[in-house]
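One chain of protein is taken out of this complex; the other chains stay put.
Right after this comes chain A.
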Amino acid sequence: MDSYLALIEQSFNTSYSIWAREALDELPECFTITDPCISGHPIIFASSAFLKMSGYSKDEVIGRNGRIFQGPETNRRSVMEIREAIREERALQISLLNYRKDGTPFWMLFHISPVFAKEDGRVIHFVAVQVPILSRQRLNGLSLSEEGSGFKEIVFGSCRREVCSMDMCRVSALDSDSRGLNTEEPCEASEAEKRRAASAINNILSVLTQYSESTGKLVCGKRCSSPGATLISSSLNISLGRIKQSFVLTDPHLPDMPIVYASDAFLKLTGYARDEVLGRNCRFLSGVETDSSVLEKIRESIQAEQACTVRILNYRKNKSTFWNLLHISPVRNATGKIAYYVGVQIEEGFQSQESHGLNPEMRQLSCVGAVRVAVRSTSIGAGSSKS
């Protein structure tokens, strides 16, 4: 758990100077900052206003995913819309029912917006603002999406204009209604609340931009350049982050077939840090005693676009060795053509705690399957940024 929290800290500190936290806390709004590149897409920063509103302490929130604030009455379709906006790396504004720590539900206007690295256009964080909705309009349950599901990357991503066929307009305090909070009716935020959310986003982005200058890793609120060739989209990142086995994704279309994704488990197995492996060919894992005929077999399989399983001697960063039952397979994306190769490592003799009774070979295969689903699906969208 400690190392996970360290990752969280690092996510913030790599991009923004230490004074950023203070500056962010001076903003009156409720908001969180999340990192889609860390497995689980966790919250890395929560404003003090947010903590106060939700009733949680900082430790209970940092490292958790935003879904912990959802509950049984939260509209599932809205949750889906948020998930899709994140996967498509675009902004979204939507009313959502959330729950405080004490279990009480409340409606809020949720506005999420990506933070791009200026250099290569990658999404490095998401900012999520929560504006409590205080004035409530009672509707007849009809919710129409005027602009469709909102593929546009504008601040008011997906406004739902709800047709109000009833003349009454009930303004009720959050839980004073005798029948309890009516959580079933969708709740529209006022124009003022929407403007508040949008300007909060802008304020936060300004702070982040300003405090990213000193770290040299400039950020901005809009994608400034097209994503670099060695990277994968944040949506693919998020999908792959759910897979707990050790594996890497390499790109055969780039010179020397570099690693474009490495799972946490891979880093743990080999002892390297992520930036030490991304962009490099896997051969750094081999060493003097690695059988070259095995390497040849791998090369041949890749040339033939075939899967293969080999037993290869690999070296960790600290020069210690381990026998790697390595399975390599071509992975196709939605075009039907090979987009990547996946390499799944099993350390011979190592008993995994979470095997649940699945033998190592089956776990290896399930990793391949999960990668196939992730790669195919994230490349299918008309609007997605990269395969």
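Quick note on the criterion: a residue touches a chain if its C-beta (ideal position, glycine included) is under 8 Å from a C-beta of that chain, and two chains touch if they have at least 3 such contacts; residues count from 1.
The rule is short, and it goes like this: contacts and distances are computed from a predicted model.
Trainee: Could you tell me which of "Exostosin GT47 domain-containing protein", "Oncostatin-M-specific receptor subunit beta", "CST complex subunit CTC1" or "GDP-L-galactose phosphorylase" is the UniProt name of the chain missing from the displayed complex?
Mentor: Of the names offered in "Exostosin GT47 domain-containing protein", "Oncostatin-M-specific receptor subunit beta", "CST complex subunit CTC1" or "GDP-L-galactose phosphorylase", the absent chain's UniProt record gives "GDP-L-galactose phosphorylase".
Trainee: May I ask which residue of A:Pro105, A:Gly121, A:Gly221 or A:Gly241 touches the chain that does not appear here?
Mentor: A:Gly241
Trainee: Just to verify: which one of A:Leu267, A:Ala307 or A:Leu325 makes contact with the chain not shown?
Mentor: Of the listed residues, the one touching the omitted chain is A:Ala307.
Trainee: Write down which of A:Arg77, A:His253 or A:Arg283 is the residue touching the left-out chain.
Mentor: The single option touching the absent chain is A:Arg77.
Trainee: Since one chain isn't shown, list which residues of chain A touch it in the complete complex.
Mentor: Those residues of chain A that touch the unshown chain are 1, 4, 39-42, 63-65, 67-68, 71-72, 76-77, 80-81, 83-84, 140-145, 148-149, 184, 238-239, 241-244, 307, 331-332, 334-336, 356-359, 362-366, 368-370, 372-374, 376-378, 380-383.
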